[in-house]
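Got a structure here, written out as structure tokens. Questions coming.
Here is chain A:
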Amino acid sequence: MLGEGILKGLAETAKNFAGSFVDKERLTTVEYPEQKLELPEASRNFPFLVYDGPEWQAGLRCVACQICEKECPPKCIYIEKSKDKKPDFVGKLQIYPAKFDIDISVCMSCQICVEVCPFDAIKMDKEYELSTDDRFGGLLLDRQQLAKSNEYYHKIHPTEASEVDGRLAEEKAKAEAKAKAAAAAPPKPAAPAPAAAATPASAAPKAAPAAGSTKTEVPPPAPPKEGEAR
Partner candidate 1 sequence: MINTLDQIFVLLKHWIVGLLPGSLGAFVGILLSVAAIVAVFPGLFALTTVLERKGLGRMQNRIGPNRTGPYGILQPVADGIKSLTKEDIVPVSADAAVHFLAPLVLVVVVFMGFSVLPMGRNMQLVDMDAGLLFFFAIGASTELSIFMAGWSSRNKYSLLGAMRAVAQMISYEVPLLMSSVAVVMITGSLSLVKIVEAQNQYTWGLPHWYIFTPWGCAAFVMFAIAATAETNRSPFDLPEGESELVAGYFTEYSGFKFALFFLGEYLGMFSMSGLGTTLFLGGWSAPLAVLNSVPSWIWFFSKVMLSICVLIWLRGTLPRLRQDQLMNFAWKFVLPMTLLNLFVAALWRFMGDGLLRWIVCSAILLGAYVVVGRTEMRRKQYGPRSYRYAE
Partner candidate 2 sequence: MTPLAGYLLVAALVFAIGLAGALTRRNAILVLIGIELMLNAANLNLIAFWRYGAHPEALTGMMFAVFSIAVAAAEAAVGLGLVISIYRHLRTADLDKMNRMKG
Partner candidate 3 sequence: MTIVFWILAALTVAGGLAAVTLRNTVHCALAVTAAFAGLALLFLQLDAQFAGFAQILVYIGAVAILVVFAILLTRGSETAEHGVFSRTWLAGLVIAAAVFAVLGWAVLRSADTLSPEAAAPAVAVKDIGNALVTRYVLPLEIVALLLTAAMVGAVIVAMHEKGDTK
């Protein structure tokens, strides 16, 4: 019958209209700024830098190896190495980024920087309220804005973060065991140990195999490349 479908459609919308006042199923809207939907754990948008401990500058995991900068497809990461060094989580002295900017107006959320980072220093964030009234400066996030604590990382991606933590702890334990072994057998490797502590050229290759052994997807030859200034 001509016009039957129209009546059916009208009945459906009327049901929706009336139902929205009584049925929770027919009105699933959330009042956004006050109420927020829980994002799925795997959701991501822009990268951030993880730091350990209470002090962001001291705890920053990034060693300014610049792999992410080189791998970034839209080239939105800008890194400047520091002149001095600071100890990393195992206590080794490392370079740190004097400047680490990400232009999130360019970033395309591909997560490649996270995949390539050998130090688990850069991770994807879930923060989506990023609007700003300054479209050039406001969307260029600097080191301090990017730095977020490991606890925050645990909060947004719990399973991934614990996995990373486990890996780091294993690494640290290995490094400590190595140091202990070095301390236990002092006569022979007396010379390399101070060298490792003193010169960066030997410190970096030593840390790299450790990371490479746990992370299979990261190519081992990457850290040596970092040594050659480009």
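Keep this in mind: a contact is a pair of C-beta atoms (placed from the backbone, for glycine too) under 8 Å apart; a residue touches a chain by one contact, two chains touch by 3 or more; residues count from 1.
The candidates were selected such that all candidates are chains of the complex that A comes from, given by their letters.
Because the structure is predicted, anything quoted here is derived from the model rather than measured.
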Practice task
Would you mind flagging which of 1, 2 or 3 touches chain A in the complex?
Solution key: 1
Completion exercise
The chain A residues in contact with candidate 1 across the complex are 1-3, 5-6, 9-10, 12-14, 16-17, 20-21, 26-29, 31
